[in-house]
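Got a structure for you, questions after.
Here the complex is missing a single protein chain, while all its other protein chains stay put.
As written, the chains take the letters A, B and C, and residue 1 is the first residue of each chain.
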Amino acid sequence: MTDSRKPVFLVIGAGGGIGGNCAMRFAAGGYRAVCARRSDEEALQKLVTTIEAAGGSATGTLLNAAEDGAIEELVARVERDIGPIHAALYNLGAQIGNRSLENTPHRIFELGWRLGTFGVFRLAHALFPAMVKRGQGTLLVTSATAAMRGNAGQHSHAAAMGGRRMLCQTLNAEFAPQGIHVAHVVIDGPVDSPPLRKLLGDRWDGFAQAKGEGGIIDPAVLAETYWHLAHQPKSCWTHEIDVRPHSDVPWWNDNPAPEIDAR
Amino acid sequence: MTDSRKPVFLVIGAGGGIGGNCAMRFAAGGYRAVCARRSDEEALQKLVTTIEAAGGSATGTLLNAAEDGAIEELVARVERDIGPIHAALYNLGAQIGNRSLENTPHRIFELGWRLGTFGVFRLAHALFPAMVKRGQGTLLVTSATAAMRGNAGQHSHAAAMGGRRMLCQTLNAEFAPQGIHVAHVVIDGPVDSPPLRKLLGDRWDGFAQAKGEGGIIDPAVLAETYWHLAHQPKSCWTHEIDVRPHSDVPWWNDNPAPEIDAR
Amino acid sequence: MTDSRKPVFLVIGAGGGIGGNCAMRFAAGGYRAVCARRSDEEALQKLVTTIEAAGGSATGTLLNAAEDGAIEELVARVERDIGPIHAALYNLGAQIGNRSLENTPHRIFELGWRLGTFGVFRLAHALFPAMVKRGQGTLLVTSATAAMRGNAGQHSHAAAMGGRRMLCQTLNAEFAPQGIHVAHVVIDGPVDSPPLRKLLGDRWDGFAQAKGEGGIIDPAVLAETYWHLAHQPKSCWTHEIDVRPHSDVPWWNDNPAPEIDAR
Partner (left out) sequence: MTDSRKPVFLVIGAGGGIGGNCAMRFAAGGYRAVCARRSDEEALQKLVTTIEAAGGSATGTLLNAAEDGAIEELVARVERDIGPIHAALYNLGAQIGNRSLENTPHRIFELGWRLGTFGVFRLAHALFPAMVKRGQGTLLVTSATAAMRGNAGQHSHAAAMGGRRMLCQTLNAEFAPQGIHVAHVVIDGPVDSPPLRKLLGDRWDGFAQAKGEGGIIDPAVLAETYWHLAHQPKSCWTHEIDVRPHSDVPWWNDNPAPEIDAR
C-alpha cells in the first residue's frame, strides 16, 4: 500500500549489496523505497518484505534498464502512482571482469555504455524536470575506481565509468543551482555483495580471510554515507567522495610500493 | 576539569568557523575538545564556555603553530595531562588573498608552507606514534580549492595546499593499514567565518545577499560532515571529499560557462 | 599510386583543422597519408592534391565512422591494398555546442558516444592485432577539455570524451608493453578550423580579433606536436599532454579569477 506522505527513494540496481542496503537505510529513515532490479523476483520480494518487517515502506519492480523506454516508464509510473521521487540512486555497474581488447566484443562494449553511462543520462532526463519544478531532489550515483583511471582489461568498464563521471559533472553544473544534488560516489574497493561472492565462488572464504576484519566494504555501513550525502543541507553539498576499506590500497598508489622508487 | 573517560578531539585552528564548530559538534558527541588557536584568548574562552554550557567538555590553549616545537609540545601535553587523542583536526589555512608573484615576498611564501604543509607533517609526526600503538586514530585535514589547482595570485596558498594534499596521501598510504584514518576535505566555496567577514568588511552584506540562501557554507552544518567522516567504520573510509554551496561553481568549471565552448 | 615503401598514417577525421594538417605533416615526414572524412569529397580531394603537390603521398576516402563495419572495413582495406598502418590519428569530435539536458535527445547523446568513444574502441579493435604482430604502432587521439571535466550544456560531449580518456588509458595499459604508443591529446582551446569558422559565422572576425595574435590554436603548428609524440623513442613515451593558446585560461582555472578568492 502506498503511504503518500512519505517521500520516495528510487533505487535502480537494488540487489543484495549497495542498492538493497541503501533501500533499507532510506526506508528506515522515513522514505518509501522503490526497488528495481533486472531479475530474481524472489530476492526482490525478500528485500521488500525485510523492509516492511522493520516497519518501513517499500515496493519492488523488475526492470531491464538497458531496454528502450524502461527507465522512463518506471519514473513516470512512480511519480504518478506512488509519489514524488525525492531521491534516487543509480546503482547499476558495468563490470564484466578483466577482458583483453580482443575478448571484448563490440556488443559487450556497447552494453557497458548502455548500463554504465546511458542509463544515468536517461534517469536524469526522465526525473529531473519534475525535481526542478519541485526545486528539490537528489541523485546518488554509485561509481567505481574505473571512473578515475583505465587499467588493462577494463576497456568496457572504464569507458563506461569515465563517461559516467563526466556526465555527473555536467548534471551537477546544470542542476545544482536549481536545487538538485548530484553525488558521484567512487567505490574504490570490493563490496561484500552477492555478485562478488558469486564471482569468487569457492575462493570467497580465502579472499575474505586475506582481507581481514574491515577489509571488505560492508554495504550496510556504506549506506550510512549515502544517507549522509543525501541529507547535506544546501550550503554544504558534496559532489565527489571516495570510499575504500582502511586496508586497501587507493587507486592512485602502487601495490606493492616499488622497492626502488626513483620517480 | 578533565573527564578522563572521554576521548580527546584536538583542534588546531579553533576559530569561529570550521574549527570552532567542529569542536562544538565533537564535544556534543562525547569528546573532550581541546581547542587551539593562535590569538584572541577571549574568543577562545568563549568557545570553551559555549561548549561547557551545552554540557560538553573543552579546554582552550593559545598556540603559534609556526613556532618550533609548539605543536609537538601541545600533543605531548594533551596526551599526558588530558587523555589520548582519538581524533584531530588540522584546520589552519594559508590563504593570504590574491597577490601577484612580485608582491609575494619569500617570507610570505615560506609562512604559507610552514602553516599549510609543514604543520600537518609536524602534527602527524608527533601524534601518529601514539595512535599506532593504540591501533586507532583519525586525522581530519581541512583543505581548499587551491589543493586541486593553482590560479593567478595564489602562489603561496596553492603551493602550500598542493603539498598538503600529497602529504595527506602519503600519510594515508603508510597509516591507514595501521588503523589511522586520514581525510582530506576540499572546501571549495566560501565559509561563513570571522576571517571572511573581516576580509569583506562592509562588503559582507552585499556578498551574502548575492550568494542567496544556502550560498555560503554554514560551518555548523559542515561540522556534521566532519563528524560523519570521523566515524566511518574501518571497512568504509573516505580519504577525499569535496564540499561547496549548491549554487557555487565547482573549481573544475568556468564561471560563467563560455558562450562558445569549442573545447 | 601506392608507394609501398612508405609507412601508412591513417587519419579518421581528416578535415581542414587538426586532421588535415597532421596528414600534411606526416606526409611531409615520409608517411603515406590515408585521409578519411565523413563528407565533402571536394575538400578531401583538395587535401590529397595539396599533399601530392608538396611531394607527399596521400589517398582520400569518405567514411561514416558511426556506421557498423565502416572503420573495420577501412582498416582491412588499407592494410591489404596500401600498406601497414604504422600510425593512426582518431580525430573525430563529438562537440555539438551547448545544450541543456532537456534539449539533448537520447539519439544525440548516443551519437556522441558512437563517435566520441565507440569509434576509438572500434579503431583499436580493428587495428591493434596487426600492430601487435609487427611489435610497433602509434595511436594518436585528439581529445578535448570535456575529457577532463563536465560543464553545463556538455552532457553528450563530456560523457563521450570522459569515456574516451579512460579508454585510452585501458588501451595504453594493455598495449604499451607490446610496443603500441597511445597518446591522448587534450586540446584545451579553440582551433582555427572550418567547423569553428562555420559555427561562428559572422562572429569569426570579432572572435579572432579578441583572441589576438597566437590566441587561437594554429593546427599546422599543432601538427608538429603530434609528429613529436608519434616519434618519441620507446624509452620516453608520453600518454597525455595538454595544449592551449598562451592567452587562454586552462580548464582548471576560473575566468576571470574571483576578486575574493576565499577558497
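Everything below uses one rule, namely that a contact is a pair of C-beta atoms (placed from the backbone, for glycine too) under 8 Å apart; a residue touches a chain by one contact, two chains touch by 3 or more.
Keep in mind it's a predicted model, so treat the numbers as computed, not measured.
Just so you know, the chain we are not showing touches A, B, C across the whole complex. Taking the complete complex into account, C:Trp252 is the one of C:Phe9, C:Phe109, C:Phe128 or C:Trp252 that touches the chain left out.
Residue-wise, the contact with the chain that is not shown comes from A:Trp251, picked out of A:Phe109, A:Trp237 or A:Trp251.
The chain that is not drawn here is touched, among residues A:Asn21, A:Asn91, A:Thr138 or A:Asn151, by A:Asn151. Considering the full assembly, B:Met161 is the residue among B:Leu140, B:Met161 or B:Val249 that touches the omitted chain. By the touch rule set out above, chain A reaches the unshown chain at residues 95, 97-98, 144-146, 148-149, 151-154, 187-191, 196, 199-200, 207, 249, 251-255, 257-258, 260-263. Residues 169, 172-173, 176-177, 179, 181, 213-218, 221-222, 224-225, 228, 232-247, 249-250, 252-253, 257 of chain C touch the missing chain (whole complex, contact as defined above).
Residues touching the missing chain, restricted to chain B, are 100-102, 104, 106, 109-110, 113, 117-118, 121-122, 124-125, 128-129, 146-147, 149-155, 158-175 (touch as defined at the top).
To be clear about the criterion, only the chains that are shown with their structure count from here on.
Although chain A and chain C share one sequence, what matters here is the overlap of their interface residues, and that overlap exceeds half of the numbers used.
Chain C has its Cα centroid 43 Å from the Cα centroid of chain B.
Residue positions of chain B with contacts to 2 or more other chains are 249, 252-253, 257.
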